[in-house]
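All protein chains of the complex are present and in place, except for one that has been dropped.
Read from first to last, the chains carry the letters A, B and C; within each, the first residue is number 1.
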Amino acid sequence: MKYDPEQEPYVALRTKALESLLIEKGLLSAEAVDERISEYERDIGPLKGAKVVARAWIDPAFKARLLASGAAIAELGLPGGGNLVVVENTPTHHHMVVCTLCSCYPWTVLGLPPTWYKSFAYRSRAVREPRAVLREFGLELDEAVAVHVWDSSAEMRYMVLPERPAGTEGLTEEELAALVTRDAMIGVARVAAPAPSGAAAG
Amino acid sequence: MKYDPEQEPYVALRTKALESLLIEKGLLSAEAVDERISEYERDIGPLKGAKVVARAWIDPAFKARLLASGAAIAELGLPGGGNLVVVENTPTHHHMVVCTLCSCYPWTVLGLPPTWYKSFAYRSRAVREPRAVLREFGLELDEAVAVHVWDSSAEMRYMVLPERPAGTEGLTEEELAALVTRDAMIGVARVAAPAPSGAAAG
Amino acid sequence: MNGVHDLGGMHGFGPVEREEHEPLFHAAWEAHVRAVMTLSMGRKYFNIDAFRYGIERMAPADYLRATYFERWLASVEYNLIQQGLLTGDELDARVAFLRAHPGADPPRASGATSPPRAQEAPPEPPSPAAPRFAPGDAVVTRNVHPVGHTRLPRYARGKRGVIHLAHGPQTFPDTNAHGLGGQPQPLYNVRFEGRELWGDSTEPREAVHLDLWESYLESAPA
Partner (left out) sequence: MNGVHDLGGMHGFGPVEREEHEPLFHAAWEAHVRAVMTLSMGRKYFNIDAFRYGIERMAPADYLRATYFERWLASVEYNLIQQGLLTGDELDARVAFLRAHPGADPPRASGATSPPRAQEAPPEPPSPAAPRFAPGDAVVTRNVHPVGHTRLPRYARGKRGVIHLAHGPQTFPDTNAHGLGGQPQPLYNVRFEGRELWGDSTEPREAVHLDLWESYLESAPA
């Protein structure tokens, strides 16, 4: 999985060869390729997911609809909810997402996956020793907490609704969304409370 | 598994480095290494196993003792029978040997294993589709024949006693031994009847 | 197929290594591979299941040595060649040309592309019967070892679980990957206890959820 710069020239060449042949044959258009690549450059990563989480934190009725069906993200104007399932982390239940067979990922809400998510190490270990993996991510779970690993073996996509951290009562929806990380929505991290200024409570 | 000449120089160099260090440290002697290598040069392959098979074919009492315990090969002056189990191919039961986890092989009777026996293809397939593998070796088994695959997962070693071919009634023990192939004792081939001169019978 | 891609439960791959401030792509060609793949799939040159199978069928040593987008490239090539849209010789020749003319931009004639390909899908079978299972039902996965594409990982074969969600009918990858049509069948989310999957090696209070098609499942004997 590691990036090996020495291999690059040949692969880059071969990619260029493939693409140019497809364009020459009229199977793809150069414009479509360029447009697609510029879409990646505009990738906003997990921002959409963070908006979903923030809304669920402040709107219990939306949260209920969201947990019943990921399609509820359409209420926020977001596409891709048709095959989305949102699972909620609580003090007693922790959820995390993996794809052992390839690297399925809820990209419509989280953007492109990080390399670690696609790594052989994560794919092989997350289902067998999730607590050990979480520990490497700095997340130590109490033995009393149940761990649920969602192995994405079909076209359904899973996103974790992390716990709302204490000390965020006064925050706006936008401020809440800014706290939410990609890793928290994969289920390998908690959302940290806002740093100094927020008063701890609840 | 394939032999890649381009990789050789480095591996050869590293082997030489390792060996010379061990000798320099007094952990191995150069003479012992040389002697061991010349033993390989004198490797007689499956000749010992062939002798065992020929004797079993002509001496029913020996055969019975052999099938009861591989230790019976000591009667022929052969060592290594202590952990040997001999299994008998019959018209209704076919046995073959593999080692899926590494490449265990009854070398005391069959000599050093062929590369195909150590190949990932043989190791992965022999237990799951033995008939398909045997077919590739040119051995088509009737569906009525039971196939027994011996996966050598411990220090016990398995050798197949092949069926005696028809038309060998008049042969001496030595002539019989000359018919027996390594592959037949691994269980991936039958012993062929002697070519033109032998009259078919039995 | 029982391939090296079926990584769930394997040992030997070390710790999960993370990269701080990881870029979206590590090289420009990766973005191009992704674009070519998604556009090709959009134009129905191959489907997602055939694409996944194209990765799985890589030689095991190649699969493990390749990076993520190298595997994508391998499967795009394989599938386009399989579909007769490209030949390996054409590709090799173009690589050789580009190597001989480092500065050259090969023809990138723009504009007119042929219409997207209508895959000749075999007729779909009649819409599936009522789902056989409902949430709460105890099931056992089949112990199968198909040579082709499947989405029932090895670690979860022959294991007992409980239906957690019924997702409704979905395209069946095991046929769809091999040009045999979508043949939709009910898809379920099945929950397995860690102990059922990993025995004494399980961590405490673990459950694994998998999305599994109806034909992967049997009713669990009481």
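As a convention for this text, a residue touches a chain if its C-beta (ideal position, glycine included) is under 8 Å from a C-beta of that chain, and two chains touch if they have at least 3 such contacts.
Predicted, not measured: the structure shown is a model, and the values here were computed from it.
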Tell me which residue among B:Ala61, B:Ala154 or B:Ala195 touches the hidden chain in the full complex.
B:Ala154
Chain not shown: contacting residue from C:Ala96, C:Ala129, C:Val144 or C:Leu180
C:Val144
Touch residues of chain C, complete complex, unshown partner
1-4, 9-13, 56-57, 59-61, 64-65, 142-147, 154, 157-158, 197-201
Even though one chain is not shown, chain B touches it at residues 1-4, 7-8, 11-33, 36-37, 40-41, 43, 85, 100-103, 112, 114-116, 118-125, 127-133, 136-137, 143-156
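Please note the rule applied: only the chains that are shown with their structure count from here on.
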Please find which chain has its CA centre nearest to the centre of all protein CA atoms in view.
C
Would you kindly tell me how far, in whole Å, the mean C-alpha position of chain C lies from that of chain A?
19
Chain B and chain C have mean C-alpha positions lying a whole-number Å distance apart equal to 41
Check: chain B positions touching at least 2 other chains come out as none
Any chance you could list the residues of chain C touching two or more other chains?
none
